[in-house]
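Our next item is chain A:
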Amino acid sequence: MKVAIPGLRGGLVPLVIVVVLVVLPILGVPRAWLLYLFLFFVYLAMANMWNLLAGYSGLISLCQPAFIGLAGYTLVIITWNGLPFYLGIIAGAIIAAAFALLISIPVFRLRGIYFAIGTLVVPEALRIVFFLWRPVGGALHGGGAGYMVKGLAGISMSGFYWMALAIGITSIFLMRVILRSRLGLGLAAIRDNDNTAASSGVDVFRLKLYSFVIGAFVTGIAGAIFYIYQGYIEPVSTFTIRWTMILILSTVIGGIGIEEGPIVGTVIVVILHFLLARYAGLSLLIQGIILVGIMLLAPQGIMGFIRKARASRSPVTVSH
Partner candidate 1 sequence: MGKLSQEMPQEALLKVSNIDVFHGSLQVLWDVSLEVKPGEIVALIGSNGSGKSTLLNVISGLIHPAKGSIEFDGRHITTLDPFQVVALGVTQVPEGRRLFPDLSVLDNLIIGSYSRNARSKREQNLKMVYEHFPILKYRKDQLAKTLSGGEQQMLALGRGLMSDPRLILLDEMSLGLAPKVTDELYKALSEIREGGITILFVEQNVRRSLKEADRAYIIEVGRIVLSGNVAELREEEGVKKAYFGL
Partner candidate 2 sequence: MTALGNLATPLVMGVLLGGLYGLIALGLSLVFGVMRLINVAHGDLVILGTYFAYFAFTILGIDPILSLFIGMPLLFALGFAIQKYLMSRSFGISMEVPLIIAFGISLIIQNVNQIIWTPLSRGLTTSYALESFVVGGVRIPLAYLLDFIAALIVMLLLSQFLRRTYLGKAIVAASQDTRAAQLMGINTARIYALTFGIAMATAAVAGVFLGITFPFTPISGIAFLIIAFGVIIIGGLGSMLGTFIGGIVLGLAQTLGGYFLGAAAQMLIAYIIVLVVLAIRPQGIFGR
């Protein structure tokens, strides 16, 4: 029997899965389950975008927390000004994308691992900025004390869940579209050989910039949704490398540069997260060991491993 992964095979199965996921809260599923799924979809959207950057565009971006946090703080500013939270989500995503455009000026001059170093500094700088800057409210709020997100009264767990579901499913769909578009073909060409791509007319810089900005936008939406759920934001736990770790783990465990990779990886990361919730340190320790183990034993992750096993079983290449 074939295991169907949501959103992968065209046709009826994914539709049914999506419908079931949408009606879950109405069916009276326990709140805890909804929470697991909420985190799953938020992480999934972010991991899909990291996969787009690191797996398909050769950009090992370590500044995703910047996009998450900027979107979160934009949400705060919007809601503190009495505007509705959904405007906050959209504004957050736009600010994240604009910021990506801005920092692309210095960091896109860097290649490969230098890019990784350059991007690592960005969230650290932002953390300090938001430690000092109090965009709204008086001295009682902001800085290290953080902000409550306003205007969330009336949103239930089901509401949070639906938002996360929407961005999670959208991110899967978006990946499908991107990878089958001109952009996807161009990125695939760059990944295989950037010199040949350039001499075939591909504007390598521009395509990478596109995926960087798209990645920031979607990551920003997911980040804003996360902070709507959390209802609270402060700099230390926001602009933190832990976000980056979650994204890398999810992508790498499932399979970097493989479309289904983040889906599988995020399932495992979320399960581990809750199984080991009581032992916070131990959970991350185990995740670290898994990360190293996967890289040594199956660097293409679980999906890569499955693909390879399948390919070696049947000599015929899979055709679409």
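In this text, a contact is a pair of C-beta atoms (placed from the backbone, for glycine too) under 8 Å apart; a residue touches a chain by one contact, two chains touch by 3 or more; residues count from 1.
On how the list was made: all candidates are chains of the complex that A comes from, given by their letters.
Just so you know, these numbers come straight off a predicted model, no measurement behind them.
For chain A in this complex, the touching partner among the options 1 or 2 is candidate 2. Chain A makes touch with candidate 2 in their complex at residues 54, 60, 103, 105-107, 109-110, 112-114, 116-118, 120-122, 124-125, 128-129, 131-132, 241, 245, 248, 252, 256, 280-282, 284-285, 287-292, 295-296, 299.
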